[in-house]
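Complex shown without one protein chain; remaining protein chains in place.
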Amino acid sequence: MDSLGPELATYLSIAWLLPLVGFVIEVMNGFGQWNRLSRKAALLAIACIGTGFLFSSYAFCRWGTETNWAVFAEHESHDGHASVLDNPKEVGHDHHAENKSAVPLAYSGKFYTLAKFGNLELSLDYYIDSLTLLMFCMVTFIATCIHVFAVGYMSDELTIEYVDHHAHDSHGHHVHRLGRFYRFFSFLSLFCFAMLGLVIAGNIFQVFVFWELVGICSFLLIGFYTERKSANVAANKAFIVNRVGDFGFIIGLMILWTYCGTFNFTEYKSGETMKPGLFEMVRTAEGELTYTDDTHETVALHTSNEHGHWVAPQGESTKRRTIPYMLLVVAGLGVFGGCIGKSAQFPLQTWLPDAMEGPTPVSALVHSATMVAAGVYLAARFFPVFTSEVLLAIAYTGCITLFVAATIAVVATDIKKVLAYSTISQLGYMMLAIGLGGWAAGLFHLITHAFFKSLMFLASGAVIYGCHHEQEMPKMGGLFKKMPITALTMLVGVIAIAGLAIPGTPIAFSGYHSKDAIVATALAYTQHNPVHFLLFMTPLVTAGITAFYMFRLWFYTFTGTPRDEHVYEHAHEVPKVMFVPLLVLSVLAAGCAIGGEHGQLFKMISLSEPVGLAEGVPASGVAQVTLPSHDDIHAVHSTAGVVALLAASLGTLTAFLLYCKPVVKPENIKNQFPGLHNFLVEKWYFDDLYEALFIRPSHAVARWATGFDRLILDGILHGAAKSTVIVSAIDRKFDEGFVDGIVNLVGNTTRRFGYSLRVFQTGQIRQYVMFIAVSVVALFAVLFALLPKA
Amino acid sequence: MSSFGNLLEQLVKETQNTSLCHFAPELVLCATIVSLLLLRLLSLDRWIPTYVAVLLGTITSLGLAGSQLLGLLNGDTHAEPFFSGLLMFDAFGAFLRSLLALFLVLVVALTVLTGIPDREDAPDFYTLLLGSTIGMLLMAQANNLLMFFIGIEMTSVPSYVMVGFLKGRKQSSEAALKYVVYGAGAAGVMLYGLSLLAGVLGTVAIPEVSTHLATILGSGSGISDATSRTVILAILMVLVGLAFKLSIVPFHFWCPDAFEGASAEVAGFLSVASKAAAFGLLVRFVYAFVGGANQVAAEVFTGLGIAIGAIAAITVTFGNLAAYSQTNIKRLLAYSTIAHAGYMLMAVSAMIVILAGGRSIEGMDYRAEAARCLEGLLFYLFVYLFMNLGAFAITALLRNQTFSEKIEDFNGVAYEAPVLCVCMMACVFSLVGLPPLGGFWGKLVIFSTLFVSGKIHWFMWVMLAIGGINTVFSLVYYIQILRAMFIKPRAEGARPVQIPTAISNYALLITVPVLLLGMFPTWTTELANKVATILLN
Amino acid sequence: MEAVSLNSLLWVGAVLFVCGVICMTTKRNAIGVLIGVELVLNGANLNFVAFSRYSPLALDGQVAAIFVIVLAAAEAAVALAIAMNFYNCHLSIDVDRGDELHG
Partner (left out) sequence: MDPLCFLSALIFLPALGALILVAFPSKAVDAMRMFTVAITVLVFAMTLNLWLGAGSFDSSIATIQPVAEGVSKPWIPDWNIHYRLGYDGISLPLVVLTGFVCVLAALASWSINKLHKGYFMLFLLLETGMLGTFLALDFFLFYVFWEVMLLPMYFLIGIWGGPRREYAAIKFFLYTLAGSVLMLIAMLMFYFGSGREFSLIKLAELAQDGHTFDYTTQVIAFVLLFIGFAIKVPSFPFHTWLPDAHVEAPTPISMILAGVLLKMGGYGILRIAFPLCPLGAQAAAYTLVGIGVFSIIYGAFAALAQTDFKRLVAYSSVSHMGYVVLGMAVWKINEHNGTDFWLQGMSGAMFQMIAHGVSSAGMFFMVGVIYDRVHHRNLNEFGGLANRMPLYSGLAAGIFFAGLGLPGLCGFIGEVAVVISTWNFSPLLAIIAASGVILTAAYILWTLQRVYLGAEYKGPHSEEIDHMPFNAREAFVAFTLLITAIVLGVYPAIVFDAMNPTLQGLVDSLQKAAPADAATAVTQALQ
């Protein structure tokens, strides 16, 4: 079974690299012979990603076969995955097989080295565990669906003269341009490559690499309609805000690199010896930190002992690697900063709604299902390095985000914006879960959310397509009759996200299970840490809000009477190529989480859960929070399920009463609370705040920087010049245009001086001769004054 | 009476056997002058152009001077005073004589090409030129305070006339008057100094100066007594005279005016030749005092060296700064000349400091280091000969086409006279001191001596810094010339410039050594070093 | 007759020198300036002669004096010629009129 790791790596690499090949061919040919009417680009892209899915699935199957599908065997015990590990372990781990029961099943290895600095090494690695496999399958599958959908959605680009109704030239005409069908698919392919690279990455540096690449793909796709200023601005905003997060990410990288000397997640082979990865360095085999002192200020980093165990060398050895606890916290926060940016968490959530400027398939793939989830993925992946303070920060970040975004979603009218805010909110749930120690719950929600949110985005895309690029819900209404398939699939998504279910029966859509898991974790957590009760209350309340705004969306769009006849007239059901993916996805959105915590999906995820979480983590550090054990969570599961469902039902009911069978007019409520409404419509004024806090000051600093030479040195120059003018009694204007920098200062001063010297050169002989006399006397005097007196 | 007869007989013998031989280059030049006068007297100049005779004479003179130098260096002949000790026949003198003779040949060739003395005036002009050169040759070999003065006067008097040679031009006459008045004044001061010096020391023979001086300074009362002060005052007055010839600040005022008024050829001649000769004289004079200085004198002369260095630094700075605002290219080059005199004076200053103070520094072979200073000076002079003459010559050659010496009138000529302008570029960059041109090497050697002498007194490092800064500043005005030639467009309707091949070749002839001296300076530096070592040991 | 001391002679020379310098610097007339030069030269000459009597300089001083006289004559001749030339151009020998060359 030693060969399984490389084998899986090969399959996944194929799946990973195929889109890249597709991208290269598409781009090359796009500029070249493919004409603007050809769908070849799309076919190639679908072929690549589809094949990628097949390879991912095959890798999954291989993995399952090798592990005898133990994961799906019925094990009631939450530590069931231990049985899986009866099989021999991954490459190179054999020499400390006694640890194996505690270490999640994972395969790691190296693709190639990027750079080597002494003992430090930057490389491209892979790290494959059940989560990786799951993510690969999920990403490739959803991507395939979305590619297919996009063939239909983007078909109006198959023209040599595309009229962009949202972009105007200086004369106010619509912009006419060539269709860019191929370009869209080439970008999608590139994105798939980058996303899969992120998932397969075996070290945090590599994650960063692909992190940036998905960022730039997102930039390209958001700004796909380059003629629209709003799209460009949104694209820039997305990338730059992400970079703000990456700034933190880099700080985290720097700290880890400096203290640990490696970026690898797990142990790796360097030359002939095995070296510990970050996880082994920070955590013991039992998942605990080792402190070197009683005050817990310094954490020992583990190295290999003579038995091949990862332990902290004992004694007061200065050779012992340590890291100050605070820096470990900072590193964790830094990396989480990256996650905040990518997953649009508070306070960097502002870019995601704007990113809806991109074509809807992009929103579905990049900005709901995959890329934005990468932040959550990384937070989960990097979980072992996070200390309890970081986890608490993650939890609160998620908590704030999920609430803020949900409130904004309540008043949003653009169908995609509602979904965008809901995405942010759901990502908040995931973060919350991870912060609370509900690792598997968070990822569970990630997967289910990917399905139902991409479904909803595609459905909304279908609506937009059907309504000829109308996105404002107030102009829709009653579309159920015109596009029933879309409406129904959307409804599946809405129910899933709202978390509705029929209690006591297994009838529950995926969102119910995953959100239930999160709320249960939160409840258990709050029981252990009553101080942090908000971490339970907020998601619970927000579950209600979520149900409210999602149903509001659905009712607003599909039921009631048409509010804009023009739109309604032209609305039509989408073609097959678009609704087939909808149907496929709706099946999965409904059913992917069957069984909930006892279902295959959850178990599969649990298999990769970091060591030590299952038993709970006792309070430590500054934060002093206790993470609940699986048993604790299990104990409150049913309670949580009931309250969550209650909240969701309440939300649904409210939405029904307001928008489907209006008992109260929403306008009235709006008018009752104009301040609150405005506050929400203005997105809590985050954009304005950032504008005032960061953007304007940085432009000011930029102007200052560029004007530094001119203004500051100009001042010095003027002063110097003036005094020179007085001294030399010459008043001549000089070229101010040359005034730029210190050279000019010196140059002009000396030039001035040079001019002033002309005074002496009067041209008068007598004065010249006088100089002889005066000079002789002066020199004589000076010389005698200076000569040593013997 | 027999003793007198013996003396006379000995004198005649010495004169016939050695002195006349040693004096051959000068004699050839004298003969040339006489033949020029005869040619005109006999109206032969209608058939034989004057310059043919002049070229013949100067080249012969160059050959003789060169062979004397080689002889001295190879040890075939040995250094000795001649003409009863009035002049000194040594490698240093021979080197400068060869240099001056070579320069004379080049200047004559230039005048032939530019045709500056018209046919009628040619014999007069060349007479003055050769006469002035003879004076310089005397300066280079002077071994006696009297010869010192005679040499300077012989150099100066014809050059006054040459400056005013452009008849009928107001500027020219004004320049000549200024030059003569200033020169005469300076000569007077110097002579007064010489008289005091000779009187106090009781000798006019330069080699004896140092011993007499040592006696005076070592007489216990140090330098505080009246005699010593008189000596110092006298030295200072003599240096004033030399400073005038070298156009050292603050005795430089004549220089820009005279150069602007004179023709470029004359200005070029004066800028290089009179400097070379004056530096020769200065070195001899200074070495006479410093060479054998004792402990007390060492302090005094270190101070003197530093004072000279300070003046050199001021000169460099002044020359460079004043050149900024010039619009006339000759005037600009005149200020550049002042600055370069400053650089060279730095070498002399370093030499004085090392000679005076070097003995007290452990591990310093002070004579070798001093020889390096002198080597730097001589090399610099040698390069300066080519690069400065090049600059003046090209100015003169272009002036013949553009009829102007204003910088702006040279706008864009590079595209019509590429060879000349490229040569000008090489000369100018060499004047700035950029590698791989000769000027760089010269500056490097001088700067390195400053660096070494800095170990004796920190002020020399300050001078080094000043020299370095000035190198940068000087770029600004030098590049004005190139900017005009290469970057500015030719003025509308300007007269097209056509340069005959001969002229281009001449420019190349002057410029190629500038390049070669920069890339392969070894031959020249070794020569200069040898000469310097011989003089200083 | 009591011998004149060296110092007295030198004082005369110095006075001549200073007078000459003052003359050079104050006279506007070119000829006047030249006269100043002559005074300076003669001051020096007097020194030479005086030293030839009172110091080991001996005959060398007198020879020098003779040479200086000759050179002074030559210089004066040239200077006068140049002054003539200047006059031809400027119709004046006021040295202050020569101010075209400056800066």
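Each chain gets a letter, A, B and C, in the order it is written, and its residues are counted from 1.
One rule holds in what follows: contacts are C-beta pairs under 8 Å (C-beta built on N, C-alpha and C of every residue); 3 or more make two chains touch, one makes a residue touch a chain.
Please read these numbers as outputs of a predicted model, since none were measured by experiment.
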*So which shown chains sit in contact with the chain we cannot see?*
A, B
*Residue of B:159, B:302 or B:471 in touch with the missing chain, whole complex considered*: B:471
*Option touching the unshown chain, where A:240, A:488, A:534 or A:635 are the choices*: A:240
_Contact residue for the chain not shown (choose from A:210, A:351 or A:403)_ = A:210
_Looking at the full complex, which residue from B:49, B:85 or B:436 touches the chain that isn't shown here?_
B:436
*For chain A, which residues lie in contact with the unshown chain of the complex?*
27, 31, 112-120, 122, 167-170, 175, 177-178, 205, 208-210, 212-213, 216, 219, 223, 226-229, 232-233, 235-236, 239-240, 243-244, 246-247, 250-251, 253-255, 257-258, 261, 318-319, 321, 698-699, 701-709, 738, 740-743, 747
*Touch list for chain B against the chain that is not drawn*: 415, 425, 429, 432, 434-436, 440, 444, 447-448, 451-452, 464-465, 468-469, 471-472, 475-476, 479, 483, 486-487, 520-522, 525-526, 529
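The rule is simple: only the chains that are shown with their structure count from here on.
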*What is the distance in Å between the mean C-alpha positions of chain A and chain B?*
77
*If you average the CA atoms of chain B and of chain C, how far apart do the two points sit, in angstrom?*
26
*Residues of chain A touching 2+ other chains?*
758, 761, 763, 765, 769, 772
*Which residues does chain C have that touch at least 2 chains other than itself?*
21, 24, 33, 95, 98, 100-103
*Give every residue of chain C touching chain B within the complex, in rising order.*
10, 13, 17, 20-21, 24, 30, 33-34, 36-37, 40-41, 43-45, 47-48, 50-51, 54-57, 60-61, 63-64, 67-68, 71, 74-75, 78-79, 81-83, 85-86, 88-90, 95, 98, 100-103
*If you look only at chain A, which of its residues touch chain B in the complex?*
747, 750-751, 753-755, 757-758, 760-761, 763, 765, 768-769, 771-772, 775-776, 779-780, 782-784, 786-790
_Show me the residue ranges of chain B that touch chain A in the complex, using the header's touch definition._
177-178, 181-182, 185-186, 189, 221-224, 229, 232-233, 236-237, 240, 244, 250-251, 253-254, 256-257, 296, 299-300, 303-304, 307, 318, 321-325, 473, 476
